[in-house]
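Here the complex is missing one protein chain, while the rest keep their positions.
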């Protein structure tokens, strides 16, 4: 089947997708991008990191999500094209940016970025502009094409409308992940009427806006987002697994730096640990590789590394209690002391972790909101624009209310084994009970 | 929270599941079995092997499915208990068997079993009866408990009703996988009214039967099964990935047997290749490990191994045409010759693959059906039993009709690169066009 | 909001619909047709007649369904327009025909048509061409427009493609009612992948065809249709209510013809009974009117009319047994005799009712299929057409297999009241038990 001179496929291709039913591919460029090895690699990186340990359904990958964001973008553009003409090239830039926005993600990004002081956005840029199959395809369109796509993803592109479609408080990325993560985890929150949102999207100078008649769908989206953050993304069990994962990486680096001899030489990690990873190194590092090492490290001589790996692989997670930073600061020393008496090294096993979320934000006088926090605007019947929280009571009620949740993680099994009568256990349980 | 003396949990535990909404755990034994490392390992083995290359949603694991089969079994027993008393122990045997029925599965089982002449059922038995965390828990119930569970799974248990609940033409295993695989792939087939089936299940001497009033739900189940087999399980693209996977394993073994020196020594595979794998070896072999090796082998010197691994990792699959075994036998020699002329080794790149399915079977005079093929019976209003296909026209229409599908796989990209004008390519295309 | 000169609305209007999510109205004509009193009247006529007595959810109306057929037609045309240009007028003819195809339906059409020797298609024609608000709007488009719409609905229009989109073995009408009736009754059959069907529809000379890649969606549609007919449309309880309804109408006519004086003069029925109903008379006769009379007639002196009405209003239906026409013919006399001995008039209370369905039909040599039975064709990858049952085993298995179901209805409550020991009751039960 030969394709058309304008780059569209002679026959549309479809992927069956459980969230959007079908992903429709109409452009040869998109079809070929999906086939690159850098994009196929996303099949080996889970969308939600360690969440699968809490919600066993959450085994879906970034490959999955990236196709979804592309599809939503395609449909947004379809609506907008009915209202005004779109530049054909801008359309492809937008679609490619949607598809590739997460291409720089590595395994368990959240933890890796914490430990290695790197960010996946820099890697995305390298993949788009470096010596990759993706770059070759984009460059064939136009030598400046890779840079354009990179700019959209980095929110630095001139056409701010495009940027807003993919990175704002309500964009293709968030819409897909809320729906998709709700679908795979099986929670009943996270649903909103995307169909409706896609039909009421309009443009205003440099931003996507929503027709007022679709306000309730926007409200529902905001509420879904709120519920998903607290029910799924910040779930304390997921964070427990992440805490362990982070400690494993820290421990492995520490061992390497202190000259420990590994049974299995962590060659895939070495350049990462040393901050000298090349693009080739980085692209090799997927979740299969990480899991392979963790399994091998269960048999390392270092008792902390092997114990942490066993905990991660067999889901023997840390327990947690709610805490306030103040009370924790006050009592952490004592808790550590008691755990040490039980043979637990506090540096590797006791962790304070916090999550916080701002469900929706609007401009407030005197503050400069982050670029991501551009408010959502409604397009009123008279053509004017109004900021969402001025029209919606329910959004107003939660706007700007930052909520933070603090948890203290500790190895509960150690306490169970020592027995409830052990004086240190009694002491620890008392202290843990007084952190909130 | 301490549990009750009878082994039930003081407070039921739930897993959120996207297919059954919730998985309910009421017994301490089940809760602990889920926590064993042998069971947690199922998180690293996909339910549908290479299907994720065709349906990107199909990234779910056997962990996922095993919980589902357990839940269906729990609900079947709940219905049956309302009609007649159940032995408490038999209930736990049934639940444990449901949960553990797939615990012996390894990575990409289908291909591995083909290549290594092993079967996952033997490994299941070893895990249940060997030195494992699972065995320790089961034995604590009663020394004969592990053997009982193993017998149920092997269909050799005395209580044939139990066996039929988990292994018949309509059982907890099939019900879960049809619904689950439909859910994750996103296909619209595969749905049936499980709720209804679970309410109309009854027992007759040694088999589960279904009340006649639920016949249409049974019909729908049979139709779903039929559609899933041909739309999902036997999808030719999935089989293409499997064909490559099988060839990789064969090649690696061949290289090892012929003294090839690997850059990365395949220590995880060695005992498997030699037919001497211990339980420990086997349990280490999950899909992360396999993917790790395949990625490493992309850089092996052996051009066939590295090419096959690249194909698998980057989804550069083989193309296929439909064929009949007769026509293929006639022309395979010529096709092989032409491919060789293009530099392709026919032994490693040309494959005939067939799939076949018998959607539903009943006893036919003079034939002895396999044990799996016990017919489905309806319980009539007058208390008698009737075989399903005697009541259902639609089931009768497809009963006993075995369908086989033959495909011939070949490296289409080689033809594309050689160009459509190349005389060998012309010859090959002609031959491929005449295989059906 | 003024509309555009080309007749499209300046802003699309939407109806929220539980089946298709939204019904999109883009043309002023369609918007105005929905507002006519003849179309609004469809709100007072249930889609499924007496089915609500079996499935309490089935309270939806023809208004509901008509909007759905319109929406499917709109989407079919949208797909087809992407492949080839459509005449703007033909598009509106098609949409209007889809919207109005059922506009001539009266209350409980099935029973009324049986009793009054009329058909709703003739009334549809009168509404389109007579002195109605609908006619006024259609005529404003073009004096020949009403006739064109009428011809499409009557399957006599020149453009056979249009006809096939609305009246074939797989058309907008059937697609909507299967999905809608499944939705409202709550049965789990009846679902198929309409989204997919709408994307693979193509045209071939004068008929809609489906791309081969969508064959499984077509199969699923055929299976759904099969299940819905037997699970819902021909449900014996629904037919029981219909049997009573038919008898009420017959009785009322009989009483009128024999000079009986009604407490409430059946003025709304008189012209219908006499075969002289005008369009005005007909349009007044909705289900509220029928129900009003039936409630009033509960208090009529005629014991048969009042009893039948009470049965209908309070759902005191007739019981049924399965029968063969032969055995029934043989024994009907004796059954009637015994019922008469119990005070039941056989002419008004004993009914033989049959339903039959041909799930899918193809051309067979030597037979001339009815116009509705044009086979479904698949468009093969090579551009040729193949009849569905030649590609689909499952459709072949049920093709051309007509199935008929015979039931014998009788007043079971009379038997219960007489008591199981009453000799006539014993005789009747014996006879009823021998009819199949």
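Going in written order, the chains are labelled A, B and C, and every chain counts its residues from 1.
Note that contacts are C-beta pairs under 8 Å (C-beta built on N, C-alpha and C of every residue); 3 or more make two chains touch, one makes a residue touch a chain.
The structure presented is a predicted model; accordingly, all values stated were derived computationally and were not measured.
Within the full complex, the chain left out of the display contacts the shown chains A, B, C. If you put the hidden chain back, the residue from C:56, C:83 or C:334 that touches it is C:56. Residue C:284 is the one among C:4, C:83, C:284 or C:301 that touches the chain missing from this view.
Of A:276, A:393 or A:421, it is A:393 that touches the chain left out of the display. The chain not shown here is touched by just one of A:39, A:123, A:210 or A:226, and that residue is A:226.
By the touch definition given at the top, chain A reaches the unshown chain through residues 188-189, 191-193, 196, 216-217, 219-220, 223, 226-227, 230-231, 393-394, 397-398, 401, 403. Seen from chain B, the chain kept out of the figure touches residues 14, 21-22, 195-196, 199.
By the touch criterion stated above, the residues of chain C touching the omitted chain are 15-19, 21, 35-37, 40, 43-44, 52, 55-57, 59-61, 63-64, 67, 183-187, 284, 286-289, 291-292, 295, 313-315.
Note that only the chains that are shown with their structure count from here on.
Where the sister copies chain A and chain C meet, the same residue numbers recur on both sides for over half of the interface positions. Chain B and chain C have Cα centroids separated by 44 Å.
With each centre defined as the average position of its C-alpha atoms, the distance from chain A to chain B rounds to 32 Å. Taken residue by residue, chain A touches two or more other chains at 21, whereas all remaining positions touch fewer.
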